[in-house]
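Of the protein chains in this complex, all but one are displayed in their positions.
So, chain A:
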């Protein structure tokens, strides 16, 4: 069985732990994404400077830093998993990257990353919502930390 794990900032340890627990024998592929919007924002701010500070381009440093951070995250995830896993970094729109990668596996593991204080649709951020809605495989959706209790659901309408 092939399992893909989305190694996103802040939530990835819960996903890795879930894989260890549920899929101890599966082939694991770890995917980190580098969103290009942050790089575009940095590049845009520099364009506004009209050629000042030509020596350093913050957009290229941010791109390098993002790639390094993604690789570091993947290495940390593999170490936490405790067994060899395939590692991949994709740059672009994270929701599209993860959905495309999910087409090549049997199970996708990802975490809720919205409002984690209560049960409900808002516990999924918009990119995660897109992946859950469009994933072409089975999906395991993880609560990072402890899931809120049933009492966090609003009462039914009268």
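By our rule, contacts are C-beta pairs under 8 Å (C-beta built on N, C-alpha and C of every residue); 3 or more make two chains touch, one makes a residue touch a chain; residues count from 1.
The definition used in the following text is that contacts and distances are computed from a predicted model.
Its UniProt record calls the unshown chain "Arsenical pump membrane protein", which is the correct pick from "Arsenical pump membrane protein", "Branched-chain amino acid ABC transporter permease", "FAD-dependent oxidoreductase" or "Response regulator".
Check A:1, A:49, A:103 or A:153 against the missing chain and you find that the one touching it is A:49. Residue positions on chain A in contact with the hidden chain: 9-14, 35-56, 58-59, 61-62, 65-66, 69, 72-73, 76, 92-93, 113-117, 125-126, 144, in rising order.
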